[in-house]
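Here the complex is missing a single protein chain, while all its other protein chains stay put.
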Amino acid sequence: MEKRGIELDIKVPNQTRYLSLIGRIGEDIAREIDRYSGDRETLAYQINLVLTEAMSNAIKYGNPDNREETVHILINISDNELFIRIYDYGQGFDINEIPTPDFDALEDRGRGIFLIKALMDSVQYRKQADGNMLEMIKQLH
Amino acid sequence: MEKRGIELDIKVPNQTRYLSLIGRIGEDIAREIDRYSGDRETLAYQINLVLTEAMSNAIKYGNPDNREETVHILINISDNELFIRIYDYGQGFDINEIPTPDFDALEDRGRGIFLIKALMDSVQYRKQADGNMLEMIKQLH
Amino acid sequence: MNLNSEIITGNVVIHVKEERLDAHNSAELKLEFQKLFASGSQNLLVDLKEVRFIDSSGLGALVSGFKNATTSHGSLRLASLQPQVKSMFELTRLHRVFEIYQTVAEALEK
Partner (left out) sequence: MNLNSEIITGNVVIHVKEERLDAHNSAELKLEFQKLFASGSQNLLVDLKEVRFIDSSGLGALVSGFKNATTSHGSLRLASLQPQVKSMFELTRLHRVFEIYQTVAEALEK
């Protein structure tokens, strides 16, 4: 952990009813960031959103045999960066293969990863020793 | 961790400006507890308060030589209990020796531990291998 | 999912009484649209005034309803989007798909 940073390590049941709790915690943190020069409420919405999207996917795709009953989320703020890491235990996917949605085809789904990529400065999805991790980084200037 | 529980492990700089963040996270969690039959807003205030009081004390008394730059807080909800643990690295104290405040003597201070004891079902303060831990438990019925 | 519906001048106005439209409740909204069109409703107007937050699955539920509307030769329009919610429509270009009105009253005038 970075000096004088904020670090949250969160485990919640893998149920969609906890999306709002995680989103709200993300908003609280965003509102507390003192180094941010942009609009605080916009940042709060964005953090709420990327947490919600990432956790939804971890619930949907990340737990095929119900092996894990929790979703594990790490939020870390150091001087200039906000890190969010979400772990899952599914078969994983190649995030670079996910295309930008076809804006003319009216699909019900397929906008989550697009939104995450649009709002964060760096997004990676990696295999881990045990499962996978989605890492999202936002620069705070 | 209990099955299907919520667990938060939080580290924030040991500065009073982060009291509101921690308090608000406590409120968010209290509002999410589905098994609670009492008034949710009262519970939210109480969790906000005990977190604020305990973290204030950890900042004030828990870090004499500025050895640690962070306050470490654990929040854990299992089926019927809310656990809060706050760690400090000071010389510690005997929580059972802290008297109920003299309600007629108008003191500026000395109401924090009293409030914590009044609002939680179990409060303990213990020496650890490294430092001390205040543990507060509330039954959720 | 908390919804209030009323019929005003041929429109079914659906007031969404949720702060969040997300993966927790959007499937229910989607189903609601399906039921309404299946039971003969033609013109839906969704009042999002109280919705402070929408995610991709909330957008997806509205898109699904929009497609139901097209199939039923009806319409699904939106009113009273909060600024942050509006910006999600813009980011996903869905503001070009939906007819979006400042208020329910304005939508009903059209």
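Letters A, B and C name the chains as they come in the text, with residue numbers starting at 1 for each one.
Simple rule for what comes next: contacts are C-beta pairs under 8 Å (C-beta built on N, C-alpha and C of every residue); 3 or more make two chains touch, one makes a residue touch a chain.
These numbers were taken from a predicted model, which means no experiment stands behind them.
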Where the missing chain makes contact, among the chains that are shown: B
Option from B:R17, B:R67 or B:R126 whose C-beta touches the chain left out: B:R17
Contacting the left-out chain in the complete assembly, out of B:I33, B:L49 or B:I86: B:L49
Of B:D65, B:D94, B:D108 or B:D130, the one touching the omitted chain in the full complex: B:D108
Interface residues of subunit B (partner: the chain not displayed): 16-17, 19-20, 23, 41-42, 45, 48-49, 52-53, 56, 59-60, 101, 103, 106-112, 114-115, 118
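FYI, only the chains that are shown with their structure count from here on.
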In subunit A, residues with contacts to at least two other chains: 20
Contacts with two or more other chains, residues of subunit C listed in rising order: none
